[in-house]
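Every protein chain except one is present and positioned as in the full complex.
Read from first to last, the chains carry the letters A and B; within each, the first residue is number 1.
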Amino acid sequence: MTPLLKVENLSIAFRTRNGEVTALHDVSFEVGAGEVVGVVGESGSGKSVSAYTTIGLLDQAGRVAGGSVSYDGKPLLGQQRPLRGREISMIFQNPRAALNPIMTVGQQLSDVLKRHALAGRTDAKSKAIDLLRQVQINDPEERYNAYPFELSGGMCQRVMIALALACSPRLLIADEPTTGLDVTTQKTTMDLMRELTRARGMSVVLITHDLGMAAEYCDRIVVMEKGRVVESAPVRQLFTAPRHPYTQKLIAASPGPDSRLEDLTRGQLEAPAKITPTPQNRPGPDRLLEVVNLVKEFPRRGTGFFGRKPAPFRAVDGISFELRRGESLGLVGESGCGKSTTSSIIARLQDATSGSVIFDGHDILHHPAQRFAKMPQRGQVQMVFQDSHDSLDPRWSAADVIAQPLRRIMGMKDAGELSRRTAMLAEMVGLPGELLSRYPHQLSGGQKARVNIARAIATDPLLLILDEPTSALDVSVQAVVLQLLDRLRRELGMSYIFVSHDLNVVRLLCERTIVMNRGKIVEEGSAEQVLHAPRDPYTQKLVAAIPHFEPEKLRVS
Amino acid sequence: MEKLSRIFGRIVQAVPPVFGVILITFLLTRALPGDPAVFFAGLMADEDTIAQIRAELGLDHSLPVQFLYYLRDLLHGDLGNSLSTGRPVLTELMSRLPASLELTLAGLLLSMAIAIPLGVLAATRPGSWVDHLCRVLVTAGVSLPTFFTGLFLIYIFYYLLGWAPSPLGRLDFLYLSPPQVTGFYSIDAALAGDWEVFWASLRQMILPAITLSLFALAPIARMTRAAMLAALSGEYVRTARANGLGGARVIWVYAFRNAALPVLTTLGMVFSFLLGANVLVEKVFSWPGIGSYAIGALVASDYAAVQGFVLCMALLFVVVNLFIDVVLTLIDPRIGLES
Partner (left out) sequence: MAATLAAPLTRLRYTLSGNPLTAVGFGLFALMIFLALFGPAIAPYDPLATRAVNALQPPSWAHPFGTDHLGRDVFSRVIVATRLDLGIALSAVALSFVIGSALGCLAGFFGGWADRIIGRMSDTIMAFPLFVLAMGVVATMGNTVENVIYATAVINLPFYIRVARAEVAVRRNAGYVQAARLSGSSSLRILATQLFPNVLPPMMVQISLNLGWAILNAAGLSFIGLGVRPPSAEWGIMVAEGASYIISGEWWLALFPGTALMLAVFCFNLMGDGLRDLVDPTRRT
C-alpha cells in the first residue's frame, strides 16, 4: 500500500546574509493513511520546515535543494495550491494571531467552505455553525458572529481546527498546536483533535517539542536533530528501546512523574565548580518568609459611563504561606492563577493591595516597590525571570550584567575586585569565562539563563524566586539548568520559591508545593503527594492533563 | 446599536482636542508681545480707537474671563472683523473655504488613486519594477518642496508647452462662475449642466492638484506598501492560504482590509500636511482660497483674520480626524472595546 504522504531525501536551503544555509538534510519519512506521525525535535531541528514545504508555504528565502515529496503516489512539490484545504490542511501555534482579527470566525469558516464549493451563499452559515458545533463550541449560533479577540486561546484553536477540517481533508499538519495554552486546555484541545481526525480516518502530522504529547497522541515518531532525521520508530519501540543516542538523551531529559534530577542527564552530572563557596553561617529565625493574607487587585478598565466603576479584578485573593530557611517551595498553577503576581510582590517589584510579607523578621511590604532598590533587604531577595533573553539588556555584556548588583547593592567600586568576583560567579554557574565579554545576541539560551542566575546570586541572597526559569528552554538545556539550580541551593544555603506550570519539573526541585487557582491556594503539600495523590479536584484535573509517556501505559500500535 | 455607541464614544473623544485648539488659538493672540489691542487696531489707529478696541475685546478683564468672552463670541460665530476689508472674518473664510477644500480634496483623491494601488502592487511583487518605482517615488516624493514643484509644473506646462491655462485662480476670466450650490466649481458647473465651465474649472485645477498629490503620494504609498507587507506575512494570511483560499481573496479581503487600518490612520497625518501645503500651493497658483487669504492677512498684520484662519483649519482637521476614526471604528471591531 502506498503511503499517503512520502517525503524522500528532502533537502531545503535558506538564503541568508551569510550565504545559503541548509536547513534540512536528506529528510525521509512516510505517513500512512489514518496514521498519526509525530515529528519531534528541539528548536532548530528543522521539524517545521518539512511541514511547510509539504503544504507549500515555505518562506520565500527557502528553496528545495533536493529530494521529493509525494502525496497519494503523485508528486506534490509545486502542485499544492489546489490541494490546500481540500486534501491537506494545517493548524498553527498561537491560534489568536492565526485568525483574521477583523473578520468574525463564522465569516472565515464560510469563506473556506465557499472557496471549495462545499457551500453556497445560502447554506454557508448553517454549515459553518455546524462545524463550530462539531468542535464543541458552546452557543455556535452566537459564536458565529464573534471576533477572534473575543474568544479565549483554547476556543481560537478550536476554530482553527474547524477551519482545517471544514473540507474534510485527508491529511492534517499540526504545528505545535497547543504551545502557549494551559495544560488543561491543551488536553481538551488535543483530545478533540484526536477524536475528530480518527472519526474521519485522517492522517495527522503532529509537530511538537513535547515528547510526552507525542507519546500520548502519535502512532509513530520521527526524531529530528539539526535538520536530519535521526530515528523513526513506532511510539512504543521508541520509548522502550530508543536506538539513537540523541533520542536517548532527549527521552532522559524530559522529566516524568518518577524521574530524578540526576536521571535527566543520565547520571552525567556537570562537573561541579572548582570554587566551592564556603557554606555560610546565616543566623536568624527558622521561618524565613511568612506571607499573610496577601491581596492584589487590579482596577478593571470599564465603561464607567455613569460613574459605575466595575469591581476590581483580584489577581491574588488573600493567600498565606510560610517558607523555612533553606527550603524549596513550588508555586504551581495555570496562566492567570496569580502565581507570577505573588512572586513579583515578594520580590518587591510590585506593591500589594493588602496583607504582609514578613521576610527575616521584617515586613518588607512597608517599603514601596519603587524605593525598595535602596533597602538592605534588596540583596537578600532576588529573582530569575522566565524569558532569559528579555532579561538581558541588549547593550550590556554578560560581565556588565553580573557586575551590576555588585556595584549597586554591594557598593563594589574597584575594577579588579569586580572582575574577580564576576569571574567567580560565572565559574559557579558554569559559564565559561571567555563568554563574559559577549552580548546577549551572541549567547545561547542556556548561556543566557546562566548569566541571569549569576546576576541573581551575586549578592548572596537568602531567598531566590525562580519564575518559570526553564520553560522557554529546550528540554536538554532545561535538564542541565535544573541540576545547576539544585546544586547552587545546596552550596549557598538559599531558599527557593519555584514558580512553574509544570508539576513534573516542580517535583524535581521542590520539597513542598502550593497549587494556586484563581488567586487562591487550593492545595498545599509535599511535592510527591500533590503529584501522586492530589486531593483537590482542580489539582486532580491539572495532574491528569499532564501528557506522560510511561511505557507501560502506551498503546500497542 | 453597539456600533452606534462606539461611534458616539469617538465623537465624545473629539471634544478635548477641540477645546485645546480653541484655547491655543486664544492664547496665541493674547500672548502677543505688547498690547493686543494695538495689534488688533492696526498700525494706523489712534489712542481712542485702541481704547475702544480694548474694551470691545474685553482686554480689561482677567485672562480666564477673556477666554469666556472669546468662547461666547465663537458660539455666536463671531471671529471678529477683518482689518483690511472690514467684513466679518467668518464670512470671508466661509466664502473662500470651498475653493481650498475643492483643491485639497482633489489632491488627496488623486494621490490616493495612484498611491494605494501602487503600494499594494509593490508589496505583492517585492523586487519587481513596480516595487522599485514605488521606492524611488517614496523617497523622492517626500523631498519635494510643494511650492517648488508647483513653480516648475507651471514653467513646463504653461511657459514651455502651453498646455495649461495661466496659473491664476479657479477659472479663466472668460467664464462666469457657476451658480453656487456646493461652492465646488467643478461640481456646481456639472450640476448646472454647464460642461464648458466644468472643463475650464478642471483645467485650472489640474496643475495645483497634481502639485499637492505629488506631495501626498509618498507617505500614502510608503504606508500602504509597509502595511501590506506586514499583513501578507501575517499569520492569519498564512492560515487562509493553508486552507486553500486563493490569491485575490487573500490579498484584498484578508491582507488589504487589515492593511487599510494603518493606511487610514496615515491619511489623517497626510491631510494635516496637505492643509499646510495647500497654503503654499494657493500662493503659487493665485488660488483664491483661505490659504492665500491668510497670507494676505499676514502681510497686512490682520490678526483677527489670521486667528480665524488657524482656528478654521484646526477645526477642519479635527473633523477629518473624527471622520477617519469613525471609519476605523466601523472596520476594526477591536477599537473602543477592552478585551
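Here, contacts are C-beta pairs under 8 Å (C-beta built on N, C-alpha and C of every residue); 3 or more make two chains touch, one makes a residue touch a chain.
These figures come from a predicted structure and were not determined experimentally.
Chemist: Decide which residue listed in B:Leu93, B:Leu207, B:Ala242 or B:Leu275 touches the omitted chain of the complex.
Modeler: Answer from the full complex: B:Leu275 touches the omitted chain.
Chemist: Touching the hidden chain in the complete assembly: which of B:Leu229, B:Val253 or B:Ile335 does that?
Modeler: The one listed residue touching the chain not shown is B:Leu229.
Chemist: Of B:Leu71, B:Ile295 or B:Val327, which one is in contact with the hidden chain?
Modeler: Residue touching the absent chain, from the options given: B:Ile295.
Chemist: Have a look at A:Gly66, A:Gly153 or A:Gly379 and name the one touching the chain we're not showing.
Modeler: With A:Gly66, A:Gly153 or A:Gly379 as choices, the missing chain is touched by A:Gly379.
Chemist: Identify the residues of chain A touching the omitted chain, counting contacts across the whole complex.
Modeler: 17, 344, 347, 349, 370, 372-374, 378-379, 382-383, 385-397, 400-401, 404-405, 408-409, 439, 452, 455-456, 458
Chemist: Against the chain that's been left off, what residues of chain B make contact? List them.
Modeler: That gives, for chain B, the contact residues 16-18, 20-21, 23-25, 28-29, 31-33, 138-140, 142-148, 151-152, 154-155, 158-159, 166-167, 222, 225-226, 229, 271-273, 275-277, 279-280, 283-284, 294-295, 298-299, 303, 306-307, 309-310, 313-314, 316-318, 321.
By our rule, only the chains that are shown with their structure count from here on.
Chemist: Quick one: report the Å distance separating chain A from chain B, using the average Cα coordinate of each chain.
Modeler: 50
Chemist: Note which residues of chain A are touching chain B in the complex, please.
Modeler: The contact residues of chain A facing chain B are 55, 57, 81-86, 89-90, 92, 94, 97-103, 108, 111-112, 115-116, 147, 149-150, 160, 163-164, 166-167, 301-302.
Chemist: Please output the residues of chain B touching chain A within their complex, sorted ascending.
Modeler: Touch residues, chain B against chain A: 234-236, 238-246, 249, 253-254, 257-258, 261, 331-334, 338-339.
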